[in-house]
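Showing just some of the chains, left in place.
First chain written, first letter: the chains are A, B and C, and each begins at residue 1.
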Amino acid sequence: MIRTLYHNSKGSLTTDVPTTHWRTVLRDEGGVLWVDFAEEPPDKIEPLLRDIFNLHPLAIDDALVELHIPKIDNWDTSVYIGVHAVEFEPDSLELRTREVDIFLGRNFLITHHRHPIPAIDRLWKNSQSNQHQRLARGADHLLYDLLDLVVADYMPVLDALDEALDRLEDETFARPTTLTLNKIFGAKRALLRVRRIITPQREVLNRLARDDYPFIDPKDRVYFRDVYDHLVRLTDLTESLRDLVGGTMDTYLSVIANRTNDVMKLLTVVSVLFMPISFLSGFFGMNFLGLPFGSNALLITAIVSMVVIPVGMFAWFRYRRWL
Amino acid sequence: MIRTLYHNSKGSLTTDVPTTHWRTVLRDEGGVLWVDFAEEPPDKIEPLLRDIFNLHPLAIDDALVELHIPKIDNWDTSVYIGVHAVEFEPDSLELRTREVDIFLGRNFLITHHRHPIPAIDRLWKNSQSNQHQRLARGADHLLYDLLDLVVADYMPVLDALDEALDRLEDETFARPTTLTLNKIFGAKRALLRVRRIITPQREVLNRLARDDYPFIDPKDRVYFRDVYDHLVRLTDLTESLRDLVGGTMDTYLSVIANRTNDVMKLLTVVSVLFMPISFLSGFFGMNFLGLPFGSNALLITAIVSMVVIPVGMFAWFRYRRWL
Amino acid sequence: MIRTLYHNSKGSLTTDVPTTHWRTVLRDEGGVLWVDFAEEPPDKIEPLLRDIFNLHPLAIDDALVELHIPKIDNWDTSVYIGVHAVEFEPDSLELRTREVDIFLGRNFLITHHRHPIPAIDRLWKNSQSNQHQRLARGADHLLYDLLDLVVADYMPVLDALDEALDRLEDETFARPTTLTLNKIFGAKRALLRVRRIITPQREVLNRLARDDYPFIDPKDRVYFRDVYDHLVRLTDLTESLRDLVGGTMDTYLSVIANRTNDVMKLLTVVSVLFMPISFLSGFFGMNFLGLPFGSNALLITAIVSMVVIPVGMFAWFRYRRWL
């Protein structure tokens, strides 16, 4: 799907500008054109980017091939910004990151993504309804709005992970199973993936807030600094979540060790109690003195020793602090 | 609750300046106005900050929305400083951090917080009673007093954590239970939370002690350096406490492993002693030679072997250092 | 094997230029000569490099002796670039790195390697068939093509490792054996080896993309930056794979601990059930009341207690949460 929003220098907003008109509207330096390529095949996008927007071939390559880490590149005719949105399944603890490629020019913003990105859809609706406002402030401000929304979507994901970790920790202390461990491992992997994205993304925003870029008004840097601050907080949160995951894994091992110890103690108590008296019953059962028992004295001896010996052993082990 | 302290340029101190007078007193460049917004709803504070103090909208947003890490921002009409006070429950090892938002202007200091902050209350009382002193030295010096008190409250918390760790370590060596582990984990989390606050807070103080800020007298930087040094010490202490927590967790595992080993040895000793003689009593109980025992020799053989064999096995295992 | 590709300044491509002509063709400043020394003995290469290409003796030494980490050295008459190609056996998780030594001069590129390098063979074929194109853009662009291909071969290796780790993780959760551990350890070692190469290789590309080198057109730096970005991504991937290996090793230990705990519980249950009734059968088998049983009451007592006691113990241990 290719969709466009166009705000001309006189202040009117048009949607669905046909491809053939793009070259024309781009000549209006005071307008802002936003083109969103959603789930479109690369070979359809590539000629448009090259011929109409005059983007550098390497820049286009970077954008159309997957597997980037977030980065920012300053090309002659545009600034390329690659960021990632994030999706999370709280139940399976599965986390996916979705690449968004952005080209910022003097009077255009191009977004390209292979999967639906909720943040973009929200901004699109918002820009469409809330007439003139968003696009009127320039392409660079639209970029800020977009990045702000994309980054804002990370926080609920980390919160969900935080809660999942809390539950996992409770589970670890209460009734740890291999499934618990499996989930802890899943949380670990989710965090690894988030971190892989957030760190370079923070660097991208840092550069937007600090460096000179041709199409970004220096007065707008303060907004990017705001997004940057948000990412710093996220990094921080990620690090402490990672620390928690590590701690939960250690705890798991310790809780299991503890339980094994408890079970072992129980087994030992049972053995200490019954092994001696089992022997005694066997011993007195040898009938070495004839049948039935030669004397009551012997019977009493047997029964008394069956009570005294295990109790005594148990007391002795307790006293020696072996149990 | 909104409360104000006003020290005019002639040296007299007033409390509870009504909102409507703020604009007037702010015109007195030699005075100092301290406004404290405690547990007030944002929509009541926001217009005051915007209209009377002329603060930047983004700055106000930053202050009124929760979840900051400590930071300092230089705005045109004020310096924003976000710090955190700390609260600690020694019994549950629960640690909470409370955000304090501060705006420093030429002749005003605004504090905003969502929970009661003891450090602010102490400073307030002190400023009120101890007439003229605190506010007379300027808004920047009042800021120093405030930060000094906020940071001073961290040390007793870390000391309490240190003591809690000492107790946990003793507990780990003496009678480790899952509860002990739970508490170690709690201490770990408390330290994670402190560290998340102290590190950026130290950076804030570092910048106050080093950089130029419009409303801070360069001669006062030395005071902020003092608070900074205090925070450096706290960071250091936090790091070594973290190391201790890690060590305690490792120790826990080792102590449990040790105890399991002891219990196992005991079980093995009991089994080594009784399994052979249980067998013997069964064997001689098979009555293969008639009832009662065919000869005393056999009886003696049985009893002697019941003594010699387990003792011999036990000695052999000892000798081979298996026990 | 020594093979050559020569593209003269008039645009024609020749293969297999004899050694004796090298000096002549090098005089054509607009041509490009690519010499590839594949699996040739050093003493055959050394005089050629020294006498014809005027390379520095230390530079030649560096190239002909094995065991380098990737590096770049700027010599007077050439730039030396040492990189590593990578080979991987997915089954044995064995990973080998193959050194490629490259000398870039104004109008020549020399490659030297002790093992077949697929990336070089692909580039060779491509340069030969796809006439004039590759070499026509200069020796520095040929260098870019080569480095790009060498680095591109890392990604499938890391992907294979990633998949192997996924399988190992599943295996760890499902049926961990010492063999699993052995493979985890193998993956760890493979990653160590990759990291040892990638990190300095990234530095080499960083310098090619950033610094001035006599024989590299500054306009081509953007291409090396592209390869550099690729290596940054690879480093990143390696780090998170390393983290995964570490996590898998921890998981292995935890899974084993869990299983031991399960087996222990089972043993304890069996012991708790049978030790008391074994004793009872021994006890009542002592025949202290004559044969056959003195009364049915006694028989019933025996059988009832053999049912009640183990069940009771088991219930009690359950209730006390020991099992």
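We adopt the following convention: contacts are C-beta pairs under 8 Å (C-beta built on N, C-alpha and C of every residue); 3 or more make two chains touch, one makes a residue touch a chain.
Every value quoted in this text rests on a predicted model; they were computed, and no experiment measured them.
Taken as a whole, the complex in this structure file is built from 5 copies of one protein sequence, with 3 shown in place.
Here is the rule we go by: only the chains that are shown with their structure count from here on.
If each chain is drawn as a node and touching chains are joined, the picture is a simple open line. Taking the mean of all protein C-alpha atoms as the reference point, the chain centroid lying nearest to it belongs to A. Set against the Cα centre of chain C, the chain with the most distant centre is B. Put simply, the C-alpha centre of chain A and that of chain B have 25 angstrom between them.
Spacing of chain B relative to chain C, judged by their CA centroids, is 41 angstrom. Annotation for chain B: no residues touch two or more other chains. Those residues of chain A whose C-beta lies close enough to touch chain B in the complex are 169, 173, 222-223, 226, 229, 232-233, 236, 240, 243-244, 247, 250-251, 253-255, 257-258, 260-261, 264-265, 267-268, 271-272, 275-276, 278-279, 282-283, 285-291, 313, 317, 322-323.
Considering their complex, residues 58, 62, 67-69, 71, 176-178, 181-182, 185, 188-189, 192-193, 196, 200, 249, 252-253, 256-257, 259-260, 262-264, 266-267, 270-271, 273-275, 277-278, 281-282, 284-285, 287, 291-293, 299, 302, 306 of chain B touch chain A.
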